[in-house]
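A protein chain is absent from this complex, but the other protein chains hold their places.
Residue numbering begins at 1 within each chain, and the chains themselves are lettered A and B in the order written.
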């Protein structure tokens, strides 16, 4: 939590990954992306590259690189190298290590993700407690419109969660990696206060947060002011999913509606947030995300916006 | 429905028309645009040109070129030529050939539009079953907030509709033209399934669809997922009105709200839609539309966005 004197990057070199969220884990023909020929992987990564990205996060809703056979991982790594990508971090999604049903399986998977990270040059892995979707969420226009599972109010589960993330922290540290825990509603990382409490309970130098406030500001329910949340969690940030939303509240009727928004014009000021983060010593990679619409196109615009903000934070004149 | 091997255009030459929607059919002084001096036409077309458009659709809510006297059509054509515009297609609006009151009149008008099309170089005419506005629609902030007329559930009317579009198809074919039928709620072209059924019943090589999903995704009611709709209708597309919307649904209260949105950031991914369309062999012109706000400015931004998407579809390296 000490303020760093000077970040490792300037505005042009700061790593900003494209999330692979816009790409499904299932190919048009119904087969798994996991089993797709390398050409299919190349196709989408080339599309990402063609929009100017030089960093990518192989979000595991698209491809679980931790579960690739060695020869297939080589194929993946070759493509990444051929396209000139670096991989600052790997994000796992909906693989909760305290899932009521798949906790052990997900823990084992999480260890495998840590094992694969150094092989693709990643320095950080983003874990979360995001639950599997409820059926109504899958049918919704935007999944956050519908309630999902909640982590239980159960000290034993909390303690298990702490112990397992600490175990993953040890593993990460042994590999020179860090872990970022993604904030997400109705989990033990569902509020700023809970997130700080969890990471403090874990109390491991390799374990921090992914202050993905976009997950919270899009909820159709009252939320804490974003800047208040951010002030609490930013000191722990090790990786940062950035995305924004329009948010409208009508107190008279109680209606709250949100829509995915470009990073610049959504309700959260990333100009302020980035300044706050640099002030707090944040030195990690960004990952641009966007749901709905042209996710990739908006992410590319968001990346350009983010660099313009970084330039204005005094990081532009380094060279 | 055969997949074409190669489209006729590249990203820079693909025709993208400006709709004349932002311009009213009535002049500031209350007179009709139809009777306005050529200078008034020049003024607005020059404004469109000044935003970089090289194609224009003389939407007939602005000007009914089919109803111009020969000398006035010459004036119009001179302006178009002087400004360097081409006219890939002409869109008619709210001229239903099965209108309860004006069906015959509208049919005759539709034939006149086909007759005029070759004179301005147009290859496609977009017809639709859009009904006249209800009074409440005219008073609404956005007309789609209020219910409009519905085509009747009446086999005889359906058959008449089929017969008349086939008749127009014959006329079009005789002139080397094609017809695109615009999807629009509560008409026989109000859903993807109905649209396919209508065009299949018409069964005429010159008659296809205008898959204007923007008309549907903006409705304050449940809708079929856009990509599911698009997969059904895109094989028949001959001309394509493109526009986008923010769409918010609150399942708890049943509230659904929408707002006109830039093409890139609205809820429908035109990056995916364009890729799907090229895959399906779409080879027609686009027409950018936008309601409310600065329609022309947003249309120009949308055109630039569309070209950037076409470039990424592998069409950029032709020259």
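Definition applied: contacts are C-beta pairs under 8 Å (C-beta built on N, C-alpha and C of every residue); 3 or more make two chains touch, one makes a residue touch a chain.
Note that the structure is a prediction, hence the values are computed from the model and not measured.
Visitor: Taking the entire complex into account, which one of B:38, B:108, B:136 or B:163 touches the absent chain?
Guide: With B:38, B:108, B:136 or B:163 as choices, the missing chain is touched by B:136.
Visitor: If the hidden chain were put back, which of A:50, A:86, A:269 or A:283 would touch it?
Guide: Per the contact definition at the top, the residue touching the missing chain is A:269.
Visitor: Considering the entire assembly, which residues of subunit A contact the chain that has been omitted?
Guide: 244, 246-253, 255, 257, 261, 264-272, 305, 308-309, 312
Visitor: Provide the residue numbers of subunit B that touch the chain removed from this figure.
Guide: Per the touch rule, subunit B residues meeting the hidden chain are 22, 47, 50-51, 136, 140-142, 145-146, 220, 246, 248, 253, 255-262, 292-298, 301.
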